[in-house]
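With one protein chain removed, the remaining protein chains of the complex are shown where they sit.
The first chain written gets the first letter, and so on, giving A and B; residue counts start at 1 in each chain.
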Amino acid sequence: MSGRKGRSNSEEVPPIDLHGLVRELFPINRSLTGAGVRETLAILARHVQLEVREVPTGTAVLDWQVPLEWNIRSATIRALDGRCLVNFADNNLHVVGYSKPIHKEVGRAELAQHVHTLPDRTGYFADDWGFCMPDNLWRTMQDEAYRIDIDSDLSPGSLTYGELFLRGELSDEVLITAHICHPSLANDNLSGIAVAAALAMRQSRLPRRLGYRFLFIPATIGAITWLARNEGHLAKIRYGLVLTCVGDPGQFHYKRSRSGASIDSAVAHVLCHSGHPYEIVPFNPYGYDERQFCSPAFDLPMGCLMRSVHGTFPQYHTNQSYEVLATLLDLLDANWMYVRTDGRGEPQLGRRGLYRAIAGQKEAGGASQVDLLWVLNLADGKHSLLEMAERAGIPFGRLEKAVRLALDADLIREVVLD
Amino acid sequence: MSGRKGRSNSEEVPPIDLHGLVRELFPINRSLTGAGVRETLAILARHVQLEVREVPTGTAVLDWQVPLEWNIRSATIRALDGRCLVNFADNNLHVVGYSKPIHKEVGRAELAQHVHTLPDRTGYFADDWGFCMPDNLWRTMQDEAYRIDIDSDLSPGSLTYGELFLRGELSDEVLITAHICHPSLANDNLSGIAVAAALAMRQSRLPRRLGYRFLFIPATIGAITWLARNEGHLAKIRYGLVLTCVGDPGQFHYKRSRSGASIDSAVAHVLCHSGHPYEIVPFNPYGYDERQFCSPAFDLPMGCLMRSVHGTFPQYHTNQSYEVLATLLDLLDANWMYVRTDGRGEPQLGRRGLYRAIAGQKEAGGASQVDLLWVLNLADGKHSLLEMAERAGIPFGRLEKAVRLALDADLIREVVLD
Partner (left out) sequence: MSGRKGRSNSEEVPPIDLHGLVRELFPINRSLTGAGVRETLAILARHVQLEVREVPTGTAVLDWQVPLEWNIRSATIRALDGRCLVNFADNNLHVVGYSKPIHKEVGRAELAQHVHTLPDRTGYFADDWGFCMPDNLWRTMQDEAYRIDIDSDLSPGSLTYGELFLRGELSDEVLITAHICHPSLANDNLSGIAVAAALAMRQSRLPRRLGYRFLFIPATIGAITWLARNEGHLAKIRYGLVLTCVGDPGQFHYKRSRSGASIDSAVAHVLCHSGHPYEIVPFNPYGYDERQFCSPAFDLPMGCLMRSVHGTFPQYHTNQSYEVLATLLDLLDANWMYVRTDGRGEPQLGRRGLYRAIAGQKEAGGASQVDLLWVLNLADGKHSLLEMAERAGIPFGRLEKAVRLALDADLIREVVLD
């Protein structure tokens, strides 16, 4: 905590232009694996010291196997007279992820089996192909046959993900993850990637009690792969957060951890005092990668922070999410227990200059007397600073100032856990 | 659970005409002991393999003694000119239970001491006699004296009750009790007797994980007697239920067990998903035989299910109660814990045929993907299936289907308790 004295994170500006970063990442054709993922990580690596891992196709990871690598160069549907009706070059959402290569003429009835008019079609592990398009476009396509060309590869390669670890004074750590596999979905999840990268830049420049680990991984199989390779390490994770869809203007939603871990009360505390509207929802086993991290044998202390699920292009709101998360990380890094050096009665504050001699003065060194009294009363080695703040109904940051006063006056000492 | 595959208990028809059974039992003159009780049990024994127990008068049972046996043949109040004014043959509620024999002329003032114009007069352990009649009849009786005849016996004999045990695979059991002592009160408790008998018939024909024990006993002294004779056996009772007044159209009332046992959440779950209005009330130590079963040294995991207390003649509603209870027994029999064979991450559902390759398909083998994900997430050996259902907010029966899918795919296994 020492290095943070006097720093306020209210209206803190991110260390990077989040909107610019999202704009740069947007056009890249990302899928579960392949060139788009590598390109994305290469851009991030210009800003943060990311280690890029490659895990070969076929590697057994828990109950799964690393799949073939998929790359695509072009894909079209043409009328038989050559007019191009649907073109992957216009919008990389037009092709179902992991579509196998195909070059042939097909009848409309057969094509109908491969056309999806709802978004979000993916078929990573199926030997299939498909196109996505708006329903009203498909209805105008009434020819008997079409020419289909998908120039893609499905072949042994590797699964790629990025990892960044910032060592702290203690061996416990905070895990932040963002998924990188969705093509051209600005909010789901380019906003999460950008905010996580900005937080990594921020934490790298701050003194750290805890370690901070950031993962940029393809959803599901990426989380599974990372878990499989780090099973011996998981006990070090003290708090964790899956970030997703944090760029839109919707209200914050926090989905609690499976086990009711203290990350839940930390996020609730920060959201409650943020002034932004928010909602806390219970854990459920569908959703994002928390379903892997919170599977029963791991049961990590991880929740998921998101805004509304169907977002708009991120602008100002990504900065707002960054600010909330920066406050959260400061809280996690400072959330320790304290014990009074002598807890028998109140200490005499006056002779320590902590209490103006005439009663009625309210402020002393940035914290109010009431804040200081709460800290002195609950510094019993059983209440974390967050638990003190919740019991007192006082924002964490204010109690933190009172803790500093009390530490400087040797009235309390930290309970060393590590 | 294996034997139940594919069976649905929605709108299940009872294995016996409940209304007919109630009509057959109605005219019998039941009391605490005596011929009426034996006749009642003999009728039940035509449908279920009841063992009839006789416990001699004077037998010490806990703090009590088995009382004298009471039988009554006739009773009248006549005017001195011989006109019969009140006749037990018309309505067996006219005579207070355990009235001693008497044959004499009494003045109106003395008779007034023995006339009750409110129902429910019983005096099992008093050396007394009495008549019950409507207040407006008593007010027309203004003669100076009347001729009283009660042809009854109060003599050593025995207390009679019926017991039926259906062995299960495991040694734990479910205890269902109904009291049989009230004369001509169709709802309190002929409905309970009829529904318990029907449930016994049903369970006898089903495969059973648990044992099922049904008691047909006189209230209070019957419960005391059974407890005294089975003290060594009580630890086997995993769930218990006192059934009473389940024939009327009132809303369901469930009175919780003294200890807050899991029978309470099981009944609450079934009622909640039954579509019927209901109320859960806290335990109290007055009421029916739960006050014996939940006395402090026994404290059995038993609640009491009833509808409104002052019922009407049972018709359709007994069937409804049967259906709710049949669903409950199925739940109790299937309420086990499961553990993932590998709980590290989600298993790959696709290659097991549990998840259609293209996301977005909702159903697989009768259970939704969400149901299956809940089961896979909470199969940690710490959540019973009922606890899973409550946490997921999903009816037990739906999760049970997901459990079957997961068991068949070797994704989970049952935690064997016995």
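Definition applied: contacts are C-beta pairs under 8 Å (C-beta built on N, C-alpha and C of every residue); 3 or more make two chains touch, one makes a residue touch a chain.
Because the structure is predicted, anything quoted here is derived from the model rather than measured.
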Touching residue (missing chain; options B:D63, B:D81 or B:E144): B:D63
Residue among B:S295, B:Q320, B:Q348 or B:S368 that touches the chain left out of view: B:S295
Among B:E54, B:E231 or B:E279, the residue in touch with the chain that has been omitted: B:E231
Hidden partner chain, residues of chain B it touches: 62-64, 118, 120-123, 125-126, 128, 220, 223-224, 227-228, 231, 258, 284-286, 291-292, 294-299
Hidden partner interface residues of chain A, rising order: 340, 342-348, 350-351, 357-360, 369-370, 373-374, 376-380, 392
